[in-house]
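What you see is part of a larger complex, with each chain still in position.
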Amino acid sequence: MFAHNKRLQYTVRVSQTNPGLANLLLEQFGGPQGELAAATRYFTQALGELDPGRKDMLMDIATEELSHLEVIGTLVAMLNKGAKGRLAEAAEEEAEIYRSITGAGNDSHLTQLLYGGGPALTNSAGYLWTAGYIDTIGEPTADLRSNIAAEARAKIIYERLINATDDPGVKEALGFLMTREVAHQLSFEKALYAITPNFPPGKLPAMPEFERVYFDLSQDSEGEEDAPEGAWNSDENFTVVADREAQHAVDGGDGLAEVRLDREE
Amino acid sequence: MFAHNKRLQYTVRVSQTNPGLANLLLEQFGGPQGELAAATRYFTQALGELDPGRKDMLMDIATEELSHLEVIGTLVAMLNKGAKGRLAEAAEEEAEIYRSITGAGNDSHLTQLLYGGGPALTNSAGYLWTAGYIDTIGEPTADLRSNIAAEARAKIIYERLINATDDPGVKEALGFLMTREVAHQLSFEKALYAITPNFPPGKLPAMPEFERVYFDLSQDSEGEEDAPEGAWNSDENFTVVADREAQHAVDGGDGLAEVRLDREE
Amino acid sequence: MFAHNKRLQYTVRVSQTNPGLANLLLEQFGGPQGELAAATRYFTQALGELDPGRKDMLMDIATEELSHLEVIGTLVAMLNKGAKGRLAEAAEEEAEIYRSITGAGNDSHLTQLLYGGGPALTNSAGYLWTAGYIDTIGEPTADLRSNIAAEARAKIIYERLINATDDPGVKEALGFLMTREVAHQLSFEKALYAITPNFPPGKLPAMPEFERVYFDLSQDSEGEEDAPEGAWNSDENFTVVADREAQHAVDGGDGLAEVRLDREE
């Protein structure tokens, strides 16, 4: 079970309120690459995992992501602290309130109007968080790859946010959160490599005649390919099929569909 | 631009109609790990990609995934072919129709009632496809990892579907589709490794003091950890922080949050 | 920040696997009245709350709801434990697997096929969890009422689930979770009553001429009302307006809409 300590994992020091920036930060609170997605991704995997070592790792990291969710949500709350009271208190003229919430550089209408300045489970465009962001399927060699990718994405989003603020306390806290995504990515990679074999994932073998074929389906008008070759289609692993006629009905059949119907059908 | 050839990439031969199985196959038509998600994931990356070689690869594979979407959708249509006419034609007694669409082993109400037996952009539970499944963020070292993970997941779902049918033609077509996911995973891996450095993704450096730390946040009641160690926390790369008191306010601050308010705030 | 202890808040003892029941229990894992909704509802309120006492209460209860999410998710995982391996291992004939996952009394296709038997962030119909379930608006006299209502709803859903299983260990764990909803409802009620005044919520006064009026808008054909009166429309607090003509344009205007346009408009 969980316990909560009132000290954050990382101290939050915000120089001044900035609801527009608060709104951008929602991306990592309730957005697809954000901390709720991370925490629930690993938490659901931990519950379904049978291997005790991986289960522990998943729960360790899920718990940290929940603590990150608290840090980013606290940043949002601090950045909105001044704005929070305005609508509620009507401390200003109506026209002034209208200008302040709809002005350039402040896209946080939703945060203030609907959520009263509290951190909301939406991305920076107000899209409500959905479990469609979670790609857990209950098979470690797939799920660990999903986790590696998720950490890579989260790292980049933090990087973009850091580049968009010059508040040193915000930069520092975001830098910590970004760093931890790197650490988690590394752990997940090591957990994946600890499973052998891990490629291809699963039990069923691939059909050998189609496993190392590269279909060159996007071509120039002349039916040629002048894009530079890459490791993804040019090395000893791949047979490139560029002839249009050889690309369909690759089983040698007629490429059509049929079903046997009962008499009554 | 796209062109369409009436021959499928792989010939579809279905032994007998089976709307319940059709419904399961929707998972790979309009489900989160399905072919529409794959096609749109790579297609959107191709449009935003500046490197001509990767752009070509992404469009080659996106085009193939669209062709897979056609194969799986055709399987669904064939499996529903007998059922399609029933409600429309009312060829049977009402009570019989009701039994046939709600009976055990047939979960395809939605397919028949709402979509008339055509393949629908839903998963096997009738959840409408959403772009929330697409995790493209426009940075190759992250997106390629997302693609690798997506192919691994799709491979597993195909494997589960293959294990749930004994129709040889369906098994064979699903086996082809499964195989191609393996081939694509391999191409994406090679494309990722062709970018150096690719770890950590992005430009900003991690904070060195937190990059190789493992926080042991899930512990036994005694504050200990008896789960087996793994590569993810035990090797030379990681400093494990297990002491509860050392886990919060790791910056050395008070772990609290503050913001400087203007006088008027 | 959060810490995790490997002991659950309540011991989980399941008599036998039952994926159909597991599927029903998802209602309280990833459903609208479930534990993720509860945890995130109170957690987001805690982050935005300025009053230290209420903030502490919200975080105390949010942390407990996360621990309940773990209990209900663990119940799901235990109930699916036998089924988990079937598809992955293909330990049975395909036809048998198909029957076992689509048979009467087992509605857990999604759980097994898509999530591999792990607990998924969906309700019992496979609908993905959405932050649309969270009704936090950042004003305590409204949010506490939302919390009271949410606990009442969760109590009822647990009651319905308890009535649908005869597994004593499952019943007991669900009984504990149900009981805690009652305790939380009580705390939220006391927190609401500790704010005075708390009705009407907010700062702006109601218009006195319309505050205690009851519009009898649903009537019999004869323009009368033969439904029994209730405290909601009959006591000294309410003036009932039953005359159809007196029900519209209650401001005394013409009941139409107008706007002044600029010349150029």
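The first chain written gets the first letter, and so on, giving A, B and C; residue counts start at 1 in each chain.
Convention: a residue touches a chain if its C-beta (ideal position, glycine included) is under 8 Å from a C-beta of that chain, and two chains touch if they have at least 3 such contacts.
The structure presented is a predicted model; accordingly, all values stated were derived computationally and were not measured.
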item	value
Full complex stoichiometry in copies [only 3 chains shown in place]	6
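To be clear about the criterion, only the chains that are shown with their structure count from here on.
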item	value
Overall pattern in which the protein chains touch one another (line/ring/star/complete/other)	complete
Inter-centroid spacing, chain C versus chain B (mean Cα positions, whole Å)	29
Separation of chain A from chain B, taking each centre as the mean of its C-alpha atoms, in whole Å	13
Residues of chain B engaged with two or more neighbouring chains	32-33, 156-157, 159, 163, 217-218, 244, 247-248, 255
Residue numbers on chain C that touch chain B, as the complex places them	1-7, 87-88, 90, 93-95, 97-99, 101-104, 109-110, 112-114, 116, 122, 125-128
Complex contacts: residues of chain C adjacent to chain A	1-9, 30, 36, 40, 43-45, 47-49, 56, 59-60, 62-63, 66-67, 69-70, 73-74, 76-77, 84, 88-90, 114-122, 128-132, 134, 136-139, 202-204
Chain B residues touching chain A - in the complex, by the definition given at the top	5-17, 32-33, 52-57, 59-64, 67, 74-75, 77-79, 81-82, 85, 130, 132-133, 135, 137, 139, 141-142, 145-146, 148-150, 152-153, 155-157, 159, 162-163, 172, 175-176, 178-180, 182-183, 185-188, 190-191, 193-194, 199-204, 206-207, 210-218, 225, 227-233, 235, 237-238, 244, 247-251, 253-262, 265
